[in-house]
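What follows is a single structure, written as structure tokens, with notes after it.
One chain of protein is taken out of this complex; the other chains stay put.
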Amino acid sequence: MTIDILYFAWVRERIGLPRETVETQAATVAQLVEELRAREDRYEVAFADLSALRVAVDQDLAEFDAPLDGVREVAFFPPMTGG
Amino acid sequence: MTIDILYFAWVRERIGLPRETVETQAATVAQLVEELRAREDRYEVAFADLSALRVAVDQDLAEFDAPLDGVREVAFFPPMTGG
Amino acid sequence: MAVRVQSDPFDLGAEANAFVAAQAGGMGAIVTFTGVVRDVAGGLQAMEIEHYPGMTERALHKIEDEARDRWQLGDVLIVHRHGRMQADEMIMMVATAARHRADAFEAAQFLMDYLKSRAPFWKKEHTGQGADWVAARDEDEDALKRW
Partner (left out) sequence: MAVRVQSDPFDLGAEANAFVAAQAGGMGAIVTFTGVVRDVAGGLQAMEIEHYPGMTERALHKIEDEARDRWQLGDVLIVHRHGRMQADEMIMMVATAARHRADAFEAAQFLMDYLKSRAPFWKKEHTGQGADWVAARDEDEDALKRW
């Protein structure tokens, strides 16, 4: 399946791009992360500490074990600091 | 001694005047209240239920047993409803 | 620090903007509370507010001093009207500035709770059926217990 992946804040800066489209068979966000980490060092660096990351699935906050079935958009970013 | 007495809200309306100056030997606010109640019916009516009244002595909230020594101004009014 | 008691209307927007502009650089959190004349039952012709000149300002300053002892605050503003006003007119406002939002929020709530029950204002509602002094609410007295 085809999924849009978005990166924000320092995750975007470490990976070096704001979004990309991937073709994946990953069943969960965690499996998608493993696929990305295996690609290149910059992904390995960005995803080194998952406790420092948050994930949104189709624009709702989610956990790393969230399923990807039917999902169109996954976003990775640090804890939010608005307000 | 000479004391200015002020009345506010329905206390003012029941007594029929906003302020008056009295000559008194009362030692406490409660004794002053007894002197006033003895004067006329309208005072008796206004001071019938002390739990419905508040008192300020020289512009600070006080209790009915507050001493009057050196005091220049005593005010009686219902519980406050600002804001 | 400013306490104003006045019969004239005030402009919340102008007060709020001026309040923010006057803060020192570190004050990132600004809270305002505004009280508006409510016409709950329908038929309110006027709200009349009586106060105790002299004691009012004294009481408001004491309440502000107390808030400053409890929280780290920048400026504090209290504006309260007296006299007659109509439904939907603004009665009063407070504003607080602090580095952290918890301080600004709590101080504003504290100011309001004390102002309600400890500052010498009395409200009278005029309707077609006559005029009645607003009774103090037990909840307002109870609200003081949390501080």
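As written, the chain order gives the labels A, B and C, with residue 1 at the start of each chain.
Note that in this section a residue touches a chain if its C-beta (ideal position, glycine included) is under 8 Å from a C-beta of that chain, and two chains touch if they have at least 3 such contacts.
The shown structure was predicted, so the numbers you read here are calculated from the model rather than taken from an experiment.
*Asks:* Give me the visible chains that the unshown chain touches, in label order.
*Replies:* A, C
*Asks:* For the chain that got dropped from the picture, name the residues of chain A it touches.
*Replies:* Residues of chain A in touch with the missing chain: 6, 8-10, 12, 56, 59-61, 75, 77-83.
*Asks:* With the missing chain put back, which residues of chain C would touch it? List them for me.
*Replies:* On the side of chain C, residues 11-17, 20, 23, 25-40, 42, 87-88, 90, 99, 101-102, 104-105, 108-109, 112, 143 touch the unshown chain.
Convention: only the chains that are shown with their structure count from here on.
*Asks:* Which chain is most remote from chain C in terms of Cα centres?
*Replies:* Looking at centroid distances, A is the chain farthest away.
*Asks:* Could you work out how far the Cα centre of chain A sits from that of chain C, in whole Å?
*Replies:* The answer is 48 Å.
*Asks:* I'd like the Å distance between the centres of chain B and chain C, where a centre is the mean of that chain's Cα atoms.
*Replies:* The answer is 26 Å.
*Asks:* Calculate how many whole Å lie between the centre of chain A and the centre of chain B, each centre taken as the average of the chain's C-alpha atoms.
*Replies:* Averaging C-alpha atoms per chain gives centres 72 Å apart.
*Asks:* Spell out, as numbers or ranges, the residues of chain C touching 2 or more other chains.
*Replies:* As it turns out, chain C has no residue touching two or more other chains.
*Asks:* Spell out, as numbers or ranges, the residues of chain A touching 2 or more other chains.
*Replies:* As it turns out, chain A has no residue touching two or more other chains.
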